[in-house]
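The complex appears here minus one protein chain, its other protein chains still in place.
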Amino acid sequence: MKSAGGLVIGAFVLLLAIWLLWVVQTAIDIGAGPRLAEQAFAGLPATGVSNPVTAVLLSYRGYDTLLELAVLLAALLGIWSLGAASPGFQAAGAVLQGMVTLVVPLLILAGGYLLWVGGHAPGGAFQAGALLGAAGVVMRLAGDERAGLPPLAAQRWLVVAGVAVFVLVGIATMGLGAGFLAYPIGWSKWLILAIETAATVAIGTTLAAAYVGGRPWSHADVSGQS
Amino acid sequence: MSLESLLPVSILLSSLLPGVFIFLVKEESHILRGVLNMAGALIKLLLVGVMIWGVYRGEVYETRLTLAPGLDLVLAADALSVLFVTLSTVLWLVTTIYAIGYLEHSPNRSRFFGFFSLCVSATVGIALAGNLLSFVIFYEILTLATYPLVAHRGTPDATRGAKIYLAYTMSGGVLLLVGAIWLQAITGPVDFTQGGYLGVLSEGLHGPLVAVFLLLLAGLGVKAAIVPLHGWLPQSMVAPAPVSALLHAVAVVKAGAFGILRVVYDVYGVGLADQLGLLTLLGILASTTIIYGSIRALSQDGLKKRLAYSTVSQVSYIALGASILGPIATIGGMVHLVHQGIMKITLFFCAGNYAETLGVHNVSQMDGVGRRMPLTTLAFSVGALGMIGIPPIAGFVTKWYLGLGAVEADAHWVLLVLAASSLLNAAYFLPILYRAWFRPEPDSWPKESLPQGRFETMGALLWPPLITAALCLIAGLFAAAPFSPLEWAELIARREYL
Amino acid sequence: MAQLLYGGAGVVLFALGLWAFLVYTPLLRKLIALNIMGSGVFHLLIAIAERGELPPDPVPHALVLTGIVVAVSATALALAMGRRLEEDEGGR
C-alpha cells in the first residue's frame, strides 16, 4: 500500500519534472535579454561598493537583507523558547585542543578578511558570519559549553546588532530626508561597512548560539527570573 | 440631521441602549435594572406617540444609513409600521412590568432583561424596516435575541426547545435571505412602496417572482407558524411566561405575519399577487393553519400548549385577511395584528399567574380557579371570549370584517373557515371557563404560595392582564373611535388601495 | 544550452527533493529533502544569471545568498523542534 502510494507520488513528480524542464526551456527562450545586469552595473558607482553582489544585497535590495537577518534572529528566538541547551561535550583532548587554538583564530581572521573584501570582490557579511559561526561550533565541539560566546544577556545584544544597525540606519536616512535605507552620497561605503560589520557579528553569534541549541542553562540568566 | 430622520432610530435606540446597559448591570442591582427597563419603555411610548400623530398628519419619518452601495438600512414610518410599533411598544411596557414581578427571585435577570430589550428592539426594527434588506436584518436579529429567552431556564427541556426553535428559524431565515437577495437582483434596491413595486416588471419575470414569493413565504411562514412550519412553537412553550407572551403576541409570530403583510401589500401589491395566483395559495395555507391549529388545541391538556396551538390558528387570520382581495378583508387582517396581540397576551399573563400562584399548569387542574383568583380569571375570560369572537370584544371586530370582506370578494368558502374556526375556538376555550367558574375548587392547590396583600396575587402580575383585558374590551367597544386599531387599519387600507 | 543544462539540473533536484519530502516520514529526511528542493531552485537562479560573454547578472546571486540564509534559519529551527520532541519522548 505504502509502496503503491510512493509509486503514484513518484509518477506525479516525474511528470512534474518533465513539464518543468520544458517550461524552463520556454522561459529561457522568452527571457534571453539582459535582465537586470546592466542596470545593476550602471548603478554601481552610486553604491560605494564595486562588488555587484554586495551592491544588490546591501543597496539595491538592502531591505530584503534586513528582513533576512530578522529571519535568522527569529529562528534563534524560536530555538531559545524551546528550552535550555543540552550540556556541552566533554573537554577536548590535547591534540584537538591544539587544533582548536590554531583553527579558531584563523577562522576569525579569515572572517574579518571576507568582510572587508566583500566591498569589491566575492565575500561579505554572510560568508564572514558563517566563518565566525563555524569558529563557535568548533569551540563547542571542543568542550566549550557556550561555544565561545559571552553570557546570555550579552548574547541578546549581539544577535540583535545586525538588524538593529540596519534598521536604525534606515530610519536615520529617512530622518535625513532621503528615504528609508537611501544612503547619502559619499556615506554609502561606510554605512554599508558598518551594517556589514554588525551583521557579521550578529550572524556569527546567532549561528553559534543556534548550534548550542537552547538557552545556556548553566547561568542564572535574566529571562528566567522575572 | 433633522428630527424627522432621527425619530425612527431614536425609537429603536430607546430599547437597544437600555438593553446593552442592562447586560453590564450587576446581578443584585434590581433597582437600577428596573429603572433602565421602565425608562426605556416609557421613552419609547412617548416617541411612538409623537410618531403616531405625525404619520396621521402625513409626515414622513425616515432614517437612512448606507451600508454599502445599493444596500441601505432604512427605518421609515408608514401607517402599517406605526400599527405594529404601537402594538409592540404598549405591550412591551406591560410585559416588562409583568416580567419584573414574575422573575422576582429567579437567577440571571441581567441576561434575561438584556435580551428582552434586544428582542423588542429587533421587533421595532422589523416594524420600521423600510426595505426588504432592513427587514431581513432585523428579522435575523430577532432570531438571535429570542434564542436566549427561550433557553433561559437552562433545563434540558428548555435547551431542547431552544434548539428546535433555532433550527426552524435559522432554516427559514436563509430561505428568506435568498428570496430577498434574488428579488433585489431582479429589481435593484427599492424601498417598500404602498401598493407594491413589482407591478411594473415585465411578464417574463413572473416565473422568478413566483419562486421568490415562495422563498419569502417559507422564510416568513416559519415565524408566523404557518402549517407545516409551525413545529417550533409548541416546543418553545418551555420558556418563562413573559417570554411566551412576548413570542406569541408581540415579537416572533407577529414578525412573520407582519412580514407577509409587507410582502403582499408593499412589495408585490395585491393586484400582482392575485394575478400570479399567490393570494389563493396564501389563503389555502392560512385556512389550513386556522383549522389545523384549532383541532390540535382541542386535545391539549397543558394550558400553555393549548394556547400555543390557538396562536398557530389565530395568527393565520392575519394572513387570511391579506389573501382576500379587497379593502374590507385587508382591514380585518390588519386589525387582527393588534387584536390577536392584546387578547393572546392577556391569556398568557393569566396562564403565568395560575402557574406562579397556584402551580396550575394543566387544563384539568383548573377546577374552581375562578373562585380563588377571580380577577385573573375575569381577564382570562375576556381574552378567551374575544378569541371565540363574542361581541363586543376585539376578536369579534376581526371576524366581522373578514367575513364581510369575503362576501365582498365572493370568497364564500372563507365564511365556512371562519365558522368552523369559531366553533372550534369555543370548543377548546369554553370548557376551561366552565371549569374555572363552575367547578368546585379542590381541597388544596398544589404548591400554593400565599398572597402577600389584598389581592389574589402580586400586583405586578395582576395588573398587566387586567390592563390588556381592558384594552380588548375598549378596542371592541370603541372600534369606531379615532385612533382605534380599526380606524388605523382603515387608514392603512385606504393608503394601500389608493 | 548551458543555462538549460544547469537549470534543468535544478529542476531535477527540486523534483527529487519533492519526491523525498512526500514519501519519507522521518524529520531529518524531510529536512534534507527540503534543502535539496531549495538547492534546486538556487541552481536554477544561478544558471539564469549566466549571460555568455558578459559578466553575470548579480541579482539572482544575491537572491540565492539571501535564500540560503533563510533556509539555514528554517532548518535550524526545525532541528531544534525535532530535538525537543525527541527529548520529550525519551523522558517518558
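All chains are identified by letter, namely A, B and C, in their written order; residue positions are counted from 1 within each chain.
We adopt the following convention: a contact is a pair of C-beta atoms (placed from the backbone, for glycine too) under 8 Å apart; a residue touches a chain by one contact, two chains touch by 3 or more.
By our rule, contacts and distances are computed from a predicted model.
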Name check vs UniProt for the chain missing from the figure, options "ABC transporter substrate-binding protein", "Oxidoreductase", "RnfABCDGE type electron transport complex subunit D" or "pH regulation protein F", returns "Oxidoreductase"
Considering the complete assembly, the absent chain touches shown chains A, B, C
Sole touch to the unshown chain from A:13, A:40 or A:53: residue A:40
Only one of B:4, B:140, B:191 or B:367 touches the unshown chain, namely B:140
Of B:6, B:32 or B:181, the residue touching the omitted chain is B:181
Across A:9, A:28 or A:108, the one contacting the chain not displayed is A:28
Among listed residues A:75, A:92, A:107 or A:131, the absent chain is touched only by A:75
It is residues of chain C that touch the chain not shown, namely 7, 14, 17-18, 21, 27, 30-31, 34, 37-38, 40-41, 44-45, 48, 59-60, 63, 66-67, 70, 73-74, 77-78, 81-82, 84-85, 88-89
Omitted-chain footprint on chain A covers residues 19-20, 22-24, 26-28, 30-31, 33-36, 39-40, 43, 59-64, 67-68, 70-71, 73-75, 77-78, 80-83, 156-157, 159-160, 163-164, 167-168, 170-171, 174-175, 177-183, 222-226
Hidden partner sits against chain B at residues 23-24, 26-28, 65-71, 73, 107-111, 133, 136-138, 140-141, 143-144, 147-148, 151-155, 158-159, 162-163, 166, 170-171, 173-174, 177-178, 181-182, 184-185
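Everything below uses one rule, namely that only the chains that are shown with their structure count from here on.
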Contact graph of the chains (line, ring, star, complete, other): other
Farthest CA centroid from chain A: chain B
Ranked by contact pairs, first place goes to A-C
Separation of the C-alpha centres, chain A versus chain B, in whole Å, is 72
Chain centres from averaged Cα atoms put chain B and chain C apart, in whole Å, by 69
In chain C, the residues touching two or more other chains are none
Within the complex, chain A is touched by chain C residues 3-4, 7-8, 11-12, 14-15, 18-19, 22-23, 44, 48, 51, 54-59, 61-63, 65-66, 68-70, 72-74, 76-77, 80-81, 83-84
Touching chain C in the complex, chain A uses residues 6, 9-10, 13-14, 16-17, 20-21, 24-25, 28, 31, 34-37, 40-41, 52-53, 55-57, 60-61, 64-65, 68-69, 71-72, 74-76, 78-79, 82-83, 124, 126, 203, 207, 210, 213-214
